[in-house]
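Note that one protein chain is taken out, while the other chains of the complex remain in position.
First chain written, first letter: the chains are A and B, and each begins at residue 1.
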Amino acid sequence: MLKRLSSQSLRYLQRQCSLQSRLCSQTSSIEESTQTSINPLEHDDYFDVKRLTKKIDLFNNRVHLGHKVGTRNPYMLPYIFGNRLGVDILDLDQTHELMKEALNFIAHVAYRDGIILFISRHLHTIPLVEKAAEECGEYSHCRQWMTGTLTNSSVKFGAVTRLPDLCIFLSTQDTVFEQHAAVIEAAKMYIPSVAVVDSACDPRLITYPIPGNDDTPCAVELYLKLFKEAILKGKQQRMLDANQK
Amino acid sequence: MRAYLERAKAHDAFMQGEISEYEIGKRHLANIMGADPDNFSQEDIDKAVEYLLPSGLFDKEARPKMKHPHDVIPKRKAAEFDVDGRPFHTYFYTAKPQFFKLMHDAVFVLESLKKEEDKMLRRGEEANADKKIIIGASVWLTKPAVEEKLQEKLSDEEYDSFIRLFTRIIEHPISYAEETFIMQYRRVLSAESMISSIPELIYDEAGRPYQEAEGARKTSKAYVKIWSQGSGHVTVNGTDLLDCFPEILDREQVMSPLHFTNTLGRVDIEARVEGGGHSSRAGALREEALSPTSSEIPPLRVSPRIIKNNNVSFFG
């Protein structure tokens, strides 16, 4: 499968600009995804992950609640719906679309046997994040970040190490004031990132940002449930496709 | 990556070689000793080596020995990646997977305890005070011990966070439910403090209670009677303490257990001391004889002053 993809990928590169418009118009039924003849990358929703999120779930789990105005990051302005009595409210219409985009990307990376690293420094939810990563057979780093874990990995781990293929941030902040060092390290090492960005976070280096509340446990549980499901769907599909070959 | 796998492979090959050499050596030894090579145990090997290569070296570790390579060669971590380069451990990227796995498990142990306690409270039950883990009977593993157990180097902050988390677990009212988990990381002290028993109280005709005890240090031996309800009168070999021990240091030695247990002036002591010099005589009195001065107080072995000095003469 991967061989076939590599020969075709150049063609996709050329078509990249037109792809996005095609994505919006293309609608495909779920039944199609089980056919082997289809190329996963040509399918709009090969892993059937886009129906996982519902806007009402996002709302009920308080994903729309941002931080106070004073902590707002100016680059988050496009994702902010409005300001309610000093608290920024995130635009769930955008969150919903971006979440679907991110889930699709995660499922594709999992499908290609990529290493997915969950990162968070939000102390209350660390055990949840670690548990979710373990349950879907992936990796987590929720402890103090040693500078150079990604950029100087062969020294840090004592051997040449395969770096993650995707970093998922449940919170891009290390402390309340500082951004997590892994955001920059991942960008330096050509590792794409999916991140939940609150109104106080900087979304610029995040490849697939998901504007949302990163502090409330129920919101984090929802994200983890979605990410886990997307990864498991990707892996499941890989097994199915391998069996059919 | 490839280099790493090669190194792991080389280590495995090295261990295989060592083990096969050990097996051959064992068979030779069995043949020399005229025993069955197939049923030659490690105990037999130790005996054979001691017989064939007798050594007078004082330190037993320095004498010749033949042990299984797994016991002698320091442990090495097993390979951490598969052939695709995917690490085996979910916390691999933290660089201390075993430690953070432990911390992760401990959090869920604590959470399960909390949940269990909530359930009990809802049922109107209370924690069983009899089952409570006695914290004083054991101590947390030291940092080197934890490092040895996990095969990972820890920073001081990490060790502190480990102690903090586990202290929270052990202080939980129903921590006894997870005793096996907790006790893996504690060292039991009972071996020292439980063995030494307190002498029984004996009563004389007048009904006055006393204890009898014996002590030894170097070549000195002391036999002591400690009378309760006394006024602090001390006689050694029939003479006053001051006459028997002119040196102030010796007198301090004798009186220190009384001072520590706060029984100065409240007990009378009648002692007989034999052999040795003045300081070893005072030591003998202090050692075993005076340390448990009252059966009402627990044994005081933990106090550094009353820790037994094992420097007893080889010839004594």
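Rule of thumb we're sticking to: a residue touches a chain if its C-beta (ideal position, glycine included) is under 8 Å from a C-beta of that chain, and two chains touch if they have at least 3 such contacts.
In this section, contacts and distances are computed from a predicted model.
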Name per UniProt, for the chain absent here [options: "S-adenosyl-L-methionine-dependent methyltransferase", "RecQ-mediated genome instability protein 1", "Small ribosomal subunit protein mS23" or "DNA 5'-3' helicase"]: "Small ribosomal subunit protein mS23"
Touch partners, limited to displayed chains, of the chain removed from view: A
Hidden partner interface residues of subunit A, rising order: 5-6, 9-10, 12-13, 16, 19-20, 23, 41-42, 60, 74-75, 77-78, 80-84, 88-89, 97-98, 101, 104-105, 108-109, 112-114, 151, 165-166, 184, 187-192, 203-209
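Criterion: only the chains that are shown with their structure count from here on.
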Intercentroid distance (Cα basis), subunit B paired with subunit A, Å: 51
Subunit B partner contacts - residues on subunit A that touch it in the complex: 113, 115, 117, 127, 130-131, 133-134, 137-143, 146, 149, 156-162, 164
Of all residues in subunit B, those that touch subunit A in their complex: 1-4, 7, 80-81, 84-87, 90-96, 100, 104, 107-108, 111
